[in-house]
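Shown here: the complex without one of its protein chains, the others still in place.
Chain IDs A, B and C follow the sequence of writing; residue 1 opens each chain.
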Amino acid sequence: MEIDFGFHVFLLFMMIIGSFVAVFSKKLISSLVSLGTVGMLLSIYFLILGAPDIAITQLVVEVLTLIILLSAIIDRDVTADMTSSKVYGFLLIFILIISFLTFLSYSYFIFPEFGKANMRVGEKYLYLAPEKLKSANCVTAIVLDFRGYDTIGEATVIFTAIIGVMVLVRKKGRKDE
Amino acid sequence: MIIYMCIAIMFFVGLYGMMVKKNIIKMIIGVNIIGYAVNLFFIVLGYRKNGIAPIMVPGMEIKDFVQKAVNPLPQALVLTSIVIDLSIICFLASLSIRIYEKYGSFDFEKIRRLKG
Amino acid sequence: MNRGMSEIVKTISKIVAPFIIIFGISIVFYGHLTPGGGFPGGVVISASFVLLLLSYGKEKVLSKLSLEKSDILHNIGAILFLSIALIGFLEGIFFLNIFNKGKLFSLWSGGNLLFSNIAIGIKIGTSLFLGITLLSMVRIVCKDNKIEYFEKKEDIE
Partner (left out) sequence: MNLIISPVILYLLSAFLIALIWKENEKLAGFASLSFSILSMISVILLGRFVFLNERIIYFVGGWEVPIGITLMVDSLSYIFLFTLNSMLPLICWFSITYMKKYTNPGLFYIVFSLISAGMNGILISMDFFNIYVFLEIASIASYILVAFGLRTEEIEASLKYTILGFIGSTLIIIGIGLILGKTGTLNIADFTYIAENLRKHQLWFILGLFIAGFSLKTALFPFHFWLPDAHSLAPSPVSALLSGLFIKVTGLYPLFRIITNIFVMFPESKIILIGLGLASMIFGSFMAIDQIDIKRMYAYSSISQIGYCALSLGIGGYWGYLGAILHFIFHSLSKSLLFLNIGAIEYKYNTTKIEELKGLEDKLPYVVTTGSIGMLSISGIPPFGCFWSKIVIIISAIKKHYYGIAFICVIISTITLGYFLRLKRNIFYSKDDESKTVEISYNLLMPMVILSIFILLSGLVFTPNIKIYLDKAVYIMENFTYAKIMEK
């Protein structure tokens, strides 16, 4: 797929605007909606970057995240307008800008060049997955076979989170209360 | 470089929302945005110019495939990382529901009791 | 009692939901050939249940997939995936793929990838459904080692 470089930047700018709205909007509903927009744009961008698996997952997970967050705020104080503490906020903005400038000045050393991935291990996967494992989808092969131990950990993470939800929806924690 | 800069801006916006905003839902939104930025960063690391998805289709030479496809390793990692983010958000949402039931508010400043 | 959303939403989601489930299952089963796999497939399946949950209210969905059942299923999914990893011990190494690898581009290929996909699909689908249902609609209340399901917080307090 031949994509103009400008299109990458355009999508990213849309995402930045969306996240600005999500963070700074006064109404929780509108910030959730713009969060959803960012997620959808991200999904499209994943597709452009050659990651259809991630695009599918991102799309559906985005919807589920929105449902979770909506279920948290529905019937509750939706229009809550929060006043962020001024001094702390300005201090943080200052620190963020400083660190961003540090980033900018050193970014040439820190980041690899865009569009030229370091394929040291990736090439081996691309070769081994169809050849030895007979799996057409390299990502699935990595997730479930080459790095399957990680996937056990990942399944355990979501298991842990569900147990956490179960812990938190109990009526009371101690017996004598 | 400009792509990395955009991702960094997104990350910092999320960090700002997480650290400064007093509303718990806004904090969760910040967590979410940080998660997006990190995932995007990983995928961008694996991108090759004019690359194809790392999925073989019938009739493709394996040599061609290895030279053209984008790096599949970051994608596998991001798959894991998305699920981890989702589970943290799930947990945070249940915490915030619990807090709302006690205080009737999502405002972290109002509910704050601990000093340390 | 008219629970849930309007008639239009109900009808459409009734028609669409089975297709979403079938789509999810196909994503799970063809995960090693086409884009997809256990995670996206599981998430899609749980999304279809969540769609029914949103449009019809919880009675209809919980009659199809109750919370106890999904609780057990997500444990079983986890145990299945762990035991697929443990099968490797038959030849001495954890997570060794000891099955016949099959032929490229056929459904039976990649050894245990298909089974792992199914196990992960079950695990992710049911656990996300469980989590969202617990968060949005119901509150588990535990009383003397037994779980009871209440509807809203008025019932508890």
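Everything that follows uses one rule, which is that a contact is a pair of C-beta atoms (placed from the backbone, for glycine too) under 8 Å apart; a residue touches a chain by one contact, two chains touch by 3 or more.
Bear in mind the structure is a predicted one, so any value in this text is a computation, not a measurement.
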Exercise. Which visible chains touch the chain that is not shown?
Worked result: A, B, C
For this session: Sort through B:9, B:27 or B:53 and give me the one touching the missing partner chain.
Result: B:27
Exercise. Which residue among C:13, C:48, C:97 or C:136 touches the omitted chain?
Worked result: C:97
Exercise. Among C:62, C:78 or C:135, which one is in touch with the chain left out?
Worked result: C:78
For this session: For the chain that's not shown, point to the residue among A:32, A:47 or A:161 touching it.
Result: A:161
For this session: Quickly run down the residues of chain B that touch the omitted chain.
Result: 15, 18, 24, 27, 31, 34, 38, 41-42, 45, 71, 73-74, 77, 80-81, 84, 87-88, 91-92, 95-96, 98-99, 102-103, 111-114, 116
Exercise. Which parts of chain A are in contact with the chain that was left out?
Worked result: 106, 109-112, 117-122, 124-125, 128, 145-150, 152-154, 156-157, 159-161, 163-164, 166-168, 170-176
For this session: Tell me where the left-out chain touches chain C, residue by residue.
Result: 71-72, 75-76, 78-79, 82, 86, 88-89, 92-97, 142, 145-147
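By our rule, only the chains that are shown with their structure count from here on.
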Exercise. Hey, which pair has more contacts between C-betas, B-C or A-B?
Worked result: A-B
Exercise. At what distance in angstrom does the C-alpha mean of chain C lie from that of chain A?
Worked result: 22
Problem set entry | Separation of mean Cα positions, chain C and chain B [Å, integer] | 23
Exercise. Which chain A residues reach two or more other chains?
Worked result: 52-53, 57, 61, 64, 68, 71-72, 130, 136-137, 139, 143, 151, 158, 161-162, 165, 169
Exercise. Residue numbers in chain B touching 2 or more other chains?
Worked result: 53, 55-56, 79, 82-83, 86, 90, 93-94, 97
Exercise. Taking the complex as given, what residues does chain A use to touch chain C?
Worked result: 52-53, 55-57, 60-61, 63-64, 67-68, 71-72, 130, 132-137, 139-141, 143-145, 148-149, 151-152, 155-156, 158-159, 161-162, 165-166, 169-171
Exercise. Which part of chain C faces chain A closely enough to touch in the complex?
Worked result: 27, 31-40, 43-44, 46-47, 50, 54, 74, 77-78, 81-82, 85, 94-95, 97, 101-105, 109-113, 116-117, 120, 123-124, 127-128, 130-132, 134-137, 139-143, 156
Exercise. Considering the complex alone, what residue numbers of chain A touch chain B?
Worked result: 1-2, 8-9, 12-13, 15-16, 19-20, 22-23, 28, 31-32, 35, 38-39, 42, 45-46, 49-54, 57-58, 61, 64-65, 68-69, 71-73, 76-77, 80, 82-85, 88-89, 92-93, 96, 99-100, 103-104, 107-108, 111-112, 114-119, 121-123, 125-127, 129-131, 136-139, 142-143, 147, 150-151, 153-154, 157-158, 160-162, 164-165, 168-169
